[in-house]
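I have a structure here, written as structure tokens, and I will follow up with some questions on it.
One chain of protein is taken out of this complex; the other chains stay put.
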Amino acid sequence: MKSDFNKRIIHLIIFSSCLFLGMIVYLTYFQLFIGDKIVDNPYNKRQWAREDNTLRGFIYDRNGVELATTDVVEDTPVRIYPFEKMYSHVIGYSSKQYGKYGIENYYNDTLMAMNDGTTVARIKEQITGEMIRGNHLVLTIDHEIQKNAERLLRGKRGSIVAIDPSTGEVLAMVSKPDFSPNNLTEQWDRLINDDKSPLLNRSLSGLYPPGSTYKVVVAASVLENLNSVDTQHNCTGSIVVDGYEISDYGKIAHGAVDLKKSLTESCNSNFVRMGVELGVGKIVDISNKFFIGKSIESDMPLRQSRIPKESEIESTELGAMSIGQGKLLMTPMHMALVASTVANNGVMLEPHIVREIQNFNGRILQRGGGQSHRVISSNIAQELKDMMVAVVNEGTGRNARIQGIKVGGKTGTAQTDSGGDHSMFIGFAPADNPRIAIAVVLENEGRSGGQAAAPIAREVMQVALKRGGN
Amino acid sequence: MFRIFSLALSYVFIFLIYYFIFNIIRLIYLDIKNMKEKEESNTGGPFLKLLTTKEKLDFSVESLYSVKQDAVIGRGAESDIKIEDIFISTKHAQITRDEDEFFIEDLESVNGTYLNGNRLEDVARLKNGDKVGIGLLEFVFVKETG
Partner (left out) sequence: MRPINIVVIINTLFFLLLYLFIDPLNTYIIGAGAILTALIVICSFIINRANMGDSYIFLIISLLSSIGIVVIYRLDSASGVRQIMWYALGVVLYFLGYIIFRSFRNWDEYIYLYIGTSILLFVSTFAVGTTIKGATNWIQIGGFTFQPAEVIKIIFVFFIAAYIAYPEKLKNVYVFLGLVYVHILFLFLQRDLGMAMLLFGVFISIFYVSNKNYKLLLYNLLPAFGIIVIGYFTMNHVQVRYEAWINPWRDISGRGYQITQSLFAIAEGGFFGTGLGFGRPDYIPEVHTDFIFSAICEEMGVFGGIAVILLYFILIYRGFKITLQIKDMFKKTVALGITLTYSYQTFIIIGGVTKLIPLTGITLPFISYGGSSLVSAFIAFGILQGISKDVLEGAELIEV
């Protein structure tokens, strides 16, 4: 009887041991996996104390122009953005009340020098009591290009993204509407309640139907499958798929067209027909190759472009997708990446916005850069390039022509459920050795891509090309 | 300068606390090991149980000595119960068994043998719970169990 007792007491011992072990395990788990995530919470006032004692690193464009600086006013650091709205969606803001956004957010740890050589450096700083000096960032952005892009987008809604196709460096990124990051408190309520979403970075997070710009992707698939697809078509201004009619822009009948002509004139009928001939599998396949429906690694939070599940695409959807409508959605950054892939002989570079990280002394700690991915063969890329040059020389992209320079591109006019059509253009220049790839998206502009977006793209590319090699 | 010291000190604590814990666990482990050994060797019958805490001693001694037959307690090698206490003589005391009773007598030791605090002059009978003092050690004689 006694030993029965004791046996049960041993059960209780085991139970208590489990409780204590549980506590230890949980504490360890908490610190390993959850700790870092919550430390940055704005309600953690220690964060404020730390920030008040840190000289936040400066942010420069690729040529050393100061885009964000820190002044010390009465012992407290104050962040200053000399160019106000221009970089609101690139650099963002760092605010005690409203948190952090943009590069101030993604690179927060770096700007505060929180994670490098922590123990030794931090201990040293704790001991001396001096302000911690954050690390500086040199962006890939070219201030001149950004300046012009911002000016050109004023009064409109949408995005302009310019990339260097051979490196993936983002030369300019503008999203409108935007805001001034310098006095958030006064504007905050208005900004939050504005249904035009001035706080949304359309370049990275705005999802738009790519419209005719998507024909570049479909054309790539056609070129990969020339022996199973007929590229010749007699365009009558519209085509019927499964009882559903898809018309060309303005119902224009293009007559006899081949692949190249279909691209330069942006013939919907032929592309719908070819897309249906290729079939769901191949369309989804080429889209995935271009990373549509997949996530792209970047030092910015790039939203994934959307494509419906293969099993859910029936023929009318397939037809719509072949001209970039239907359930397809892409971000302007991704559209620029499509252009840059063609420009770069079929290789896509992961986009990045920070060129260098320097410590407060100017010593380079890290260089930016992403991986490259082979999307299409360089032969196909070359053919696409030629066709896109034709689009600009003879086709819908005429407004993007630059004297003396071979420019390649594709216009797009996406229909929307609410409001006017989106006016879009993707392109690159100069075609033989491209230094810039660009995407311009004008939300609900109401005019065609060739009319509204192409001229803007031309001007931005001109500025970039004048800047010379960088 | 001071802050370094303060910081260093803060980390030293954690180390010391763990050292303390380690020490305690070691002692407890030794304790258990001894108990286990005694469990196996104690097959019933009377024994001498050590009362003095072992950590203060600089010689090794068992927690329990089984006393089934006659036993000589001393420092000498031939003793049945051998204890290397310098205050214990080579042949210090003797426990004898007579049927069911146990007796203890001092073997003319230098420092004497004590029963319940009184120095032994003659042979004395050991009762359950009697305290036996030899050298630096104190034992209790346990006869009845269970």
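Order as written gives the chain letters A and B; numbering starts at 1 within each chain.
We take it that contacts are C-beta pairs under 8 Å (C-beta built on N, C-alpha and C of every residue); 3 or more make two chains touch, one makes a residue touch a chain.
Since we're looking at a predicted model, the values are computed, not measured.
Colleague: According to the contact rule at the top, which chains on display are touched by the left-out chain?
Modeller: The chain that is not shown touches these displayed chains: A, B.
Colleague: Quick one: which of A:45, A:151 or A:447 touches the chain that's been left out?
Modeller: A:45
Colleague: Since one chain isn't shown, list which residues of chain B touch it in the complete complex.
Modeller: These residues touch the chain not displayed: 2-3, 5-7, 9-14, 16-21, 23-25, 27-28, 35, 39, 49, 51, 53, 55-56, 129, 140, 142, 145-146.
Colleague: Spell out the interface residues on chain A facing the chain that's missing from view.
Modeller: Residues 2-3, 5-6, 8-13, 15-17, 19-20, 22-24, 26-28, 30-31, 34-36, 38-39, 41, 43-46, 49, 126 of chain A touch the chain that is not shown.
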